[in-house]
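A single protein chain has been omitted from the complex, and every remaining protein chain is retained in its original position.
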Amino acid sequence: MQLKKVLTLRTVVATSAGLTLATSTFVAAVQVAGYVLGDTAWIAILTGGILCFLAAACFSELNGLLPTANGIRLYFSRAFNDQVSLTVSILYMTIVIVGVVGAESYVLSRVLGEVFPAVPPYMWVVLLLLLVTLMNIRGLKIAGVFQDVITYGLLASLMVISLLALHKGNFQLNAPFAPGGASGLINAVALGVFLFVGFEWVTPLAEEVTKVKQISKGMMIALGLLSVTYAVFTVAMTVAVPKDVLVASAAPHMVFARTLLGGPGAAWMVAISLAASVTTFNAGMLSVSRFMYASAREHVLPAVFSRVSMRFFTPWVSIVALFFVSLTVAGVILLTHRYLVLLKLAAAMESIVYVLAGLAVINLRRRMPDSPRPYKIKGGLVIPVLTVVVFAPLALAVLYTDLWALIDLAAAFLVCLIYVNTAVPYLKKKYEARKPAGRRRPSRTTGEGGMEEN
Amino acid sequence: MKKVVSVSLGSSKRDHKVQVELLGERFEISRVGTDGDFNRALEVLRELDGKVDAIGLGGIDVYLFVRQKRYAIHDGLKLMEAVKVTPVVDGSGLKNTLEREVVRILAENTGLLKKGMKVLMVSSLDRFGMAEALYDMGCDMTYGDLIFTMGMPYPVKTVAELEDIANRTLPELVKMPFQMLYPTGKKQESQDEAKVQKFAGYYYEAEVIAGDFHLIRRFMPAGMSGQTILTNTTTRDDIEFLREKGAGTLVTTTPEFEGRSFGTNVIEAAMVAILGKTLERIDAEDYLELLRNLNFQPRILRLT
Partner (left out) sequence: MATHLEITESLKVFQDNYNSNQRLKIMNRDWNRVVVIKATDIESLNTFIVQDGLVSIKEGALENPDLTVISDSETLADMFYGDITPTEPYNNGTLRIIGQEDDIIRLDFISLMIWGE
């Protein structure tokens, strides 16, 4: 019985691109365009994509070195220590899932609200989340095929609509090589990183691919595809619709499609938005549920999250819990309308994790010099150091321009720190207490030469 | 008319519905196979609960008896617990009584079982009564549970060793998914070619092959030399299969009524409906008495 080693390179690319390809990224893309002059958004987007290649290289080396479903949890634990790793992992998973689901739900509800004003927007979010939850409970393989069809269909669709727009404008671009001042470009690149949020979330699937190297290859291919698609799509939007109109809208891609093709264009864009949201929710649920499952397995989250469906071999409790968390987040954002803060928060957190990934590669080269690395970044420490040097200022730039993002991040960090220092020791103690008294395994001594839990 | 339904994890190809008379009562007996679909079986059971007189669970054992100990297969219990009102049985209660009785009848009244005969029990932990009765009458036993379940070429030769292995392993093995322990659904219709080839010798050496028919079928090689097959219930296709393989005689332990043989779960369910007692109050003696009243005889069919 070959247990669930079922993901192919095609699905790895689709999963990596899936979380990234979201309805909210169209909003972020327009925000990127707003920071630069003329039709130069492509410069910022491609730069963002190229910078993400640096992080992807770091993740590839880490994944080859430690191929595990625990992903960054294990990388950072080895590179720094368990407490840092746990705090960052929980913070990262929380912020990104809250950020992505919140922003995504908001933008999607705006899109659908335009087309179906009679249906409450929240209903759409509930239906989509329900669909994705059921698919995930049914099993990875089905979710994988589902992801493949939608992601690739979506990429093709975006390219076609972009080429139509560019053709309509006779491929005439307004000052395509003059982005303006440096500060605008830096902000554009910083926010451009959000467009690629989640490409590395495919690493927790390391134990489920047929070849570990497929993860690195898949991430790189996904980044390449996304960079080109976003760049072309954003430029096409700014060619077809004035930038200030796009920036002022919560669903700029709808404005673009309606301007370009009228009613049919809007219908097409609704379909694209739905597909993009489904891929995002699906990839998010796939990755975060496995993170929760792995955390419960090591008694960091309550044991109930490690329960696996005997019928489908999927972590169903984690998936159902995520469903309810997502519903709550979506509800709150629909009420408060604070979706742009979430985009920035997620972009900042993502940059921080990339910085840590670069540092982890550097540290692990020293700590585990002889361990086999199926993928080793060429050029010594140049790329890991560049990753740190590039993403640290980008994270600061995002937080500097949005005070709320900074406050939210600080508060979330504090909560995670408290959880790691209080709840986690409690859960571990509880697990130890439940073990049978008459153990054959010798109990640990904490004195000299003894083994102590970290 | 009393209604008895057997819900089976086995193939739906074996489904049937008949009316028979047992001890003066008319019975409508039907079988619903769910092709190994556990959830479908749960649905059918819930649907039938309270609407029929008794339910039999087929294609799965719920209880395994090893002398005085009883082990419950977790997946089987889940099915049983889905039924709240109607009495539900898996046939194990009757099997433990009936199959000892069959061994006695065959030894006393036919030449099909004799002291010193080489008997291969393809599976014995699911019918400890038969395993013990054959050993006690002096057969040269090979209990093939380890051979055929996990491909381990280790013939267990005594009941004592069988009991030891059962007591060590069953408390945990019963928690495993049932399909890992026993072929269900489509697996019942195919042969495990690798094991058929590897372990054909055990079949050829034996004079009697005993045990669950699905398992006997799954591992039986071609070129048998007239061996006696002692098993529970068979269909016409199964008889044809045995003929083709070269088996000599078929003995089915389950009673035959109006030309048909039924699974032990069906007969036990019908008996429960006749006895009208709660399951806790029914014991082996009740079943034996009913079997005598039914003038029960195993079915013996010459295949050559």
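Order of writing sets the labels: A and B. Residues in every chain begin at 1.
As a working rule, a contact is a pair of C-beta atoms (placed from the backbone, for glycine too) under 8 Å apart; a residue touches a chain by one contact, two chains touch by 3 or more.
Worth saying up front: this structure is predicted, and the values here are computed from it rather than measured.
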* Among the chains presented, those that the missing one touches -> A, B
* Of A:138, A:307 or A:338, the one touching the omitted chain in the full complex -> A:307
* Residue in contact with the excluded chain [from B:149, B:191 or B:235] -> B:149
* Asked: Which of these touches the unseen chain: B:23, B:160 or B:180?
  -> B:180
* In the full complex, which bits of subunit A touch the chain not displayed? Write them out. => 1-3, 5, 66, 68-70, 74, 78, 82, 207, 293-294, 297-299, 306-308, 310, 313, 315, 368, 371, 431, 435-436, 439-441, 451, 453-454
* Asked: At which residues does subunit B meet the chain that is not included here?
  -> 146, 149-154, 165, 167-169, 171-173, 175-177, 180-181
